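Let me give you the structure first, and then I'll get to my questions.
Each chain you see keeps its place in the complex, though not every chain is here.
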Amino acid sequence: MGQVAWKGLFLSFFDYKTEKYVIAKNKKVGILFRVVQLSLLAYLVGWVFVVKKGYQETDTSIQSSIITKLKGVAFTNTSELGERLWDVVDYVIPPQGENVFFVVTNLIVTPNQRQGTCPESFGIPDAECLKNSDCPEGEPVVAGNGVKTGRCLKTGAVNATCEIFAWCPIEKKKNPKIPLLGKAENFTVYIKNSIRFPKFDFSKTNILETDESYLKSCRYSKDDHYCPIFHLGKIVSWAGSEFQSMAIEGGVIGIQIEWNCNLDKPASECHPHYSFARLDNKERSVSSGYNFRFAKYYRDAKGNDYRTMFKAYGIRFDIMVTGKAGKFNIIPTIINIGSGLALMGAGAFFCDLVLLYLIKKSNFYRDKKFEDVKSASKMSLNVKVNGQPKSKSQNDLDQVRLQPLEA
Amino acid sequence: MGQVAWKGLFLSFFDYKTEKYVIAKNKKVGILFRVVQLSLLAYLVGWVFVVKKGYQETDTSIQSSIITKLKGVAFTNTSELGERLWDVVDYVIPPQGENVFFVVTNLIVTPNQRQGTCPESFGIPDAECLKNSDCPEGEPVVAGNGVKTGRCLKTGAVNATCEIFAWCPIEKKKNPKIPLLGKAENFTVYIKNSIRFPKFDFSKTNILETDESYLKSCRYSKDDHYCPIFHLGKIVSWAGSEFQSMAIEGGVIGIQIEWNCNLDKPASECHPHYSFARLDNKERSVSSGYNFRFAKYYRDAKGNDYRTMFKAYGIRFDIMVTGKAGKFNIIPTIINIGSGLALMGAGAFFCDLVLLYLIKKSNFYRDKKFEDVKSASKMSLNVKVNGQPKSKSQNDLDQVRLQPLEA
């Protein structure tokens, strides 16, 4: 192209193109459009900015540390164990005071177990036998307590079981009806929670600094946020269950600590919110409850190992911390304003539909809005030339735009 | 401004502005545009709504509780320990049945350790010595077992080591080639998982309520979802490893339970999906395997402490629960429809490019689409006035729009 063409192209690069608009002086559609604009504005300001705080930048990566400490003692007096005092060291497993801890509420104790041979317990299908060959030596009992020795012991003709090599005596199958440590209901747990939102470098704990005697005697209640000392029985009832019935077979309780902080307000208005839920399967069924077995190992004077096995039922408490902090930031503000403006376009689309198809004069507006152009000479222009109509092709029209009659 | 001006401004507020469109009766571009619109519609309905379920509100904050219980016994007979029966209490650490548990597969036992002095073991660089002054009293042995006492013991001239105060005798460095508890492969783990999606208040467990005997004897398989009793050897093989070789030095296996629930369907169609992966470094190297040391503490008749130390190798199982639930909600439906409509604009942009630059009559359409306006009197209008062409400036054109010849 020549130099003039390049210059023309360069100059046309700096032309500004803007859409052409048609002003329809139809008050009904105009009012409808302003009403739509107003509702979108109300949605933008009311919902996006005020309720959802769209002008804030958020941080959901809360860093949290939990330290727990239980307090409480229970006294039991049974034929098996005699008089016994249970303190924190005895009934909390594990003792480290982390965010998951288990409180023993019921126990089956099998003391003085030693490695040796004894009959397998009743009710285990794989250990039922009629003769010695039903108990192959060395084969473990499926869902049992030991390995078969090769002998079938007739401890009563009907329920003969294999002899096994195991920790003897075997645990008896008992289903305790009353929780041994039902008094655990009155124990208390002290939950210390420190959180930090790294994006804003904001830290807080769930304890106000008060003197030691307050923290020793206060209890959490819905009104008293800043005393995180919880009564176990109340936790279970806030979770929708009853402590004494849950204590028979055990279960799992979730304690959720939620921190929703608006950092545009003072730090003192950032409170934790506690909620409680039962996490395991509530209904009494084959799969309900929570128990596990552990042992204390001893050695006698001859140096032989023996142990006391405990089948512990109880309530496990899982503490989960979640949170979200928000603080004003220019970027999400601009982005939300932009999205709001984009919605206005949807309002225009809707009003266009009304204008072009629904109202009385829609035909007229359609004609004004849509300019028909054809590339072939289908449309003629009746122009009088020297008194005679003359058809003009569209090509001529290219140069004829505002060139009416040539006299 | 005067009252009339205010009234004019007020009335003009209710005018409705709509873009002016040019209808190009070019069938090729028209068909192209409809094809683009159709593909975008197919994408919106097919991908966004059907595949990705864009009409649903989702909840990814799954609340989960896991209870595990292992079953199985193993019998060993070694010169060191004699005949021994290992049951769940012996080989699962910790015993609480949470979502992380360790199964011992191999052991080095150092019994009857007492506080005292003995030579440090060979192979520890910091304990190698030639004379007493190489072993300063009170200095801990780096990567060693005790503190130096100030004496260098010649237990053979070449490998003399410092005498240390430690739990003696020191553990011998052995690398067991055969896992002592290789039979752990046949143990089973029963995983009880209760989940809840708080946004929809939907709860489910991974166990169907069946009678106790079914759960005692069934095993998990890819077809039988509802029996969450897993054979440890099979878990390891589904994770791509072999139990007996993994059992020598230990490792970490991840069990992932995934709940993807479409709550618009019946609750019974919400199944957990189990997958298994080896989480630690597979290759045999300096950093492979998993072991730790623990001890059982005793007290003899004289009241002196002694302990048996165990170096336990084994497989740690980490159970991780993830999930997502979806349910129909009008808001994401509207948002996705809106985004789809916005994409139509992209289709129009592309077709504009074709119309204005790529087809044969593009020049014509460019002229029709872009209306040139100038603020200076560059464009003249040849209008005959009384037989003579008269140039009209643009200013005149402002009032002359549809005012042709004045005869």
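Read from first to last, the chains carry the letters A and B; within each, the first residue is number 1.
The rule we apply is simple: a residue touches a chain if its C-beta (ideal position, glycine included) is under 8 Å from a C-beta of that chain, and two chains touch if they have at least 3 such contacts.
Since this is a predicted model, take the numbers as computed values, not measurements.
Counting all copies of the one sequence in the full complex of this file gives 3, of which 2 are shown in place.
We adopt the following convention: only the chains that are shown with their structure count from here on.
To overlay chain A on chain B by their CA atoms, one rotates by 120 degrees, a value rounded to a multiple of 5. Spacing of chain A relative to chain B, judged by their CA centroids, is 15 angstrom. On the side of chain A, the complex with chain B involves touching residues 17, 19-27, 29-31, 33-34, 93-94, 100, 102, 115, 125, 138, 140-147, 165-167, 252, 254, 277, 279-281, 285-287, 290, 292-295, 297-299, 301, 307, 309, 316, 318, 320, 322, 342, 346, 348-349, 351-352, 355, 365, 368-375, 398, 402-407.
The touching residues of chain B, counted against chain A in their complex, run 13-26, 61, 63-65, 67, 69, 71-75, 83-85, 87-90, 94-98, 183, 186, 192, 194, 196, 205, 207, 209-212, 215-217, 296, 298, 301, 338, 341-342, 361, 364-365, 367-368, 370-371, 381-384, 387, 397, 404-405.
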